[in-house]
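Note that one protein chain of the assembly has been removed; the remaining protein chains are unaltered in position.
Let's look at subunit A:
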């Protein structure tokens, strides 16, 4: 919108009333954001699955969606109008109104556009191409509130907004970023700078790359062999566009780190308004999606009753440090779609507790059978010492139309008690399939524990009268500090060699959606890292904190330019998003309240990472 909302004309009580509405709205937005994230993840997953490998030649005739080979005369496939890929007859969805059809991915793309409201944002962008695509009035108003609270500290007549900003905010880049006519060239500048930084940081094994990962990753790897349609990429582009202001943050934070100080300066950021809250949550929309495996891990699948057995053998080659799971067959499986008596089973394995996509192995999909024969070997590179800490999870899934999955049963084999040297254990065996355990469904699995010490530091001297406050950059109303010492973590999902190059990110989200981010140094080659690193969030008041949320995430630093792996995270704070409610267990909630209610005292917290 071309104008700032002027709140000065309102009475204090009116402002308060409106603010309550804004907070309520933001809660709804948060839930909506979460829902949209899930939908997009699901779509992304569909795309990746259907993606042709770079190694796979395009002329090799196969369905772009289910990868099934296409014939020369029969079942030749046809080209989808949406994405120009050739797909087989089963991967087409006919639209209700017309004779036209779309391939499963294009159809899902359409669905997601409806469900996320993306269709509206696209239509709206035709009329307002300059504005932020997902920007909401509520977010803008909250910004105005923030400015207002800053200005009203200055006594007699408040200076015009623009002036106060220029003098108050040293961060020129950020100012440009939120300038109304935020034009293409500036945007490009940011992008190129960020890309440049990315290159730099790659060489240092740094972690700023994860911000761009979701947008660029899949498309880069898709390579030149694949033609992509507009509709295929539209949502990616949108996500990326909107997150552009967010790219500033790694920039702003990276530079001081390059010098020496591990504790980053936060004052600058406080004086600049928050970016649009919708979609600006860098890490949540970024690596979490790309790393965490698939929609099935988010509970997005159909449950059937579990029957049948699976036959497999487990071998470990001590010389090659290679664990082999030979999946032979299943029998008497339940139908994935009971009504249609359809079942397209496949087998998936993890070495728990690692549920990342790197730890996932899958067999091919067998079509239309409840007695599939796989005869496939899934391999893991694992150190012998690591084996004892892992559990092999073998699960059977049905792949339905539109990539809807149904869980058909699983077997969990604790490897600690497995005798790999006894040849008798290496033969094939039938294992009865079991349903997922209840607790696992409701409570996300733990990915280790993080020990933290926290203290809220408040000034001890009596408050100065408000008249004396103007002018200086040090605002007494905001000079509380949240001090955290990240002590260490244990039981993390380690790499196959039993180590990690881990670091911790802290993100404090203030009530106005402003995010303060800090990061610990990387500790190399340790399974139970002890960072003993302190995070200091400056300029926060207790009342702000009560409505803030603090997210601590533990990451494994990437090695070969891939994105860093999220090991787990925990969230603290009273203003939990309802959707993420599972994150905050009552115990840590209590501990967090203790931190807030007993200023200037250290509180120890043990957080379970999810």
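Simple rule for what comes next: a residue touches a chain if its C-beta (ideal position, glycine included) is under 8 Å from a C-beta of that chain, and two chains touch if they have at least 3 such contacts; residues count from 1.
Everything that follows uses one rule, which is that contacts and distances are computed from a predicted model.
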**Request:** Match the chain absent from this complex view to the correct UniProt protein name in "Protein TRANSPARENT TESTA GLABRA 1", "Floral homeotic protein APETALA 3", "Ras-related protein Rab-3A" or "3-methyl-2-oxobutanoate dehydrogenase (2-methylpropanoyl-transferring)".
**Result:** "Ras-related protein Rab-3A"
**Request:** Can you work out which residue in A:79, A:114 or A:601 touches the chain that's missing from view?
**Result:** A:114
**Request:** Just name the one of A:34, A:311 or A:337 that touches the chain not displayed here.
**Result:** A:34
**Complete:** It is residues of subunit A that touch the chain not shown, namely 1, 3, 5-6, 9-10, 14, 17-18, 20-21, 24-25, 27-28, 31-32, 34-35, 81-82, 95, 97-98, 110, 113-117, 119-120, 122-124, 126-128, 131, 136-137, 140-141, 230-231, 578-579
